[in-house]
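Only one structure is covered here, and it is reproduced in the block below.
And now, chain A:
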Amino acid sequence: MIPVELYIGLAAVIFTIGLFGFMTQRNGVRMLMCVELMLNSANINLVAFSSYHGNLTGQVFTLYVIALAAAEAAIGFAILMSIFRMKDMIDLDKINVLRW
Partner candidate 1 sequence: MLLSMIVLIPLIFAVLTLLTRTRAQARALALVSSVAVLLLTIYTYFMFDSTSAATQFEEMYTWVPTLGISYNLGIDGISLPLILLNAIVIPLLILFTWNDEKHAPNRFYSLILITQGAVLGVFCALDFFLFYVFWELTLIPLFFMVSMWGGPKKHYASIKFFIYTHVASLVMLLGIFGLYFAAWSNTGTPSLNIPYLLSQFQFVGSGMTRDLIFLALLFGFIVKLPVFPFHSWLPDAYTEAPTAGSVLFVLLKIGGYGIFKIMLPLLPFTASPNLMITIMGALGAVSVLYGAFLALAQQDMKRMVAYSSLSHMGYVTLGAAGLVSLSVSGAMFQQFSHGLIMSIMFMACGVINNATGTRIMNELGGLAQRMPKLAVIMVLAFMASLGLPGLTGFIAEFSVLSGSFVNLQGYVVIALMAIVITGAYHLWALQRSMFGVYKEKLGNVVDINGYQTFAMGLIAILIVYFGLNPSPVLDMMLTNSEYLVGLMAGMGV
Partner candidate 2 sequence: MSGIIDISNIIYSYIPVAIILVVALLMPPLTMFLVKTLSPRSRGVSKYDTYEAGSVPIGDARIQFNVEYYLYAIAFVLFDIEVLFLYPWAMVFQGHGITEIATVEMLIFIFVVLFGYVYLLKKEALKWQ
Partner candidate 3 sequence: MELPEILFNPLVRGILGICLMSAIFLGAMAAVWFERKLSADIQQRYGPMRTGPHGLLQLVADAIKLFTKEDIIPKNADRLLFVAAPIMMMGSVFLMLVAIPFGAIIINGDTYPIAATDMDISILYIEAVSAVSIIGIFMVAYSANNKYSLLGAFRNFARMIGYEVPLGLTIVSVAIMAGSLNIVEIAQAQSPLWFIFKQPIGFIVFFIALMADMGRLPFDQNESEEELIAGWITEYTGMRFGLGFFAEYIHLILGSMLVVLLFLGGWNLPAVLTSNNILGIVLPTVFFLLKVVLVMLFIIMLRWSVPRFRIDQVVDISWKKLLPLALLNLGWVIALGLLG
């Protein structure tokens, strides 16, 4: 009913949005959200391909990816929180103790 290319296209668009956001944003939380976006675009791909191939591998993979994304978000927020507690901001351009 729906060509698989559309799904890939959708995933690619979301992935690109995520990547673009990651490159341009300097706020830690937003960057994290962009990464989540990219992971989810991969999920779209996986589910679409799973349906296309008629095997469940992709869907199982998706479950794992969701879990990993959550774990990643959890750890990311923990780090960002620690930074926020110390510096009262999470702007990555201003986190630059480590330069040469």
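On how the list was made: all candidates are chains of the complex that A comes from, given by their letters.
We take it that contacts are C-beta pairs under 8 Å (C-beta built on N, C-alpha and C of every residue); 3 or more make two chains touch, one makes a residue touch a chain; residues count from 1.
Keep in mind that this is a model prediction, so the values were computed, not measured.
Candidate 2 is the partner touching chain A in this complex, chosen from 1, 2 or 3.
Looking at the complex, you find that chain A touches candidate 2 at residues 1-5, 7, 48, 51-52, 60, 63, 66-67, 70-71, 73-74, 77-78, 81, 84-85.
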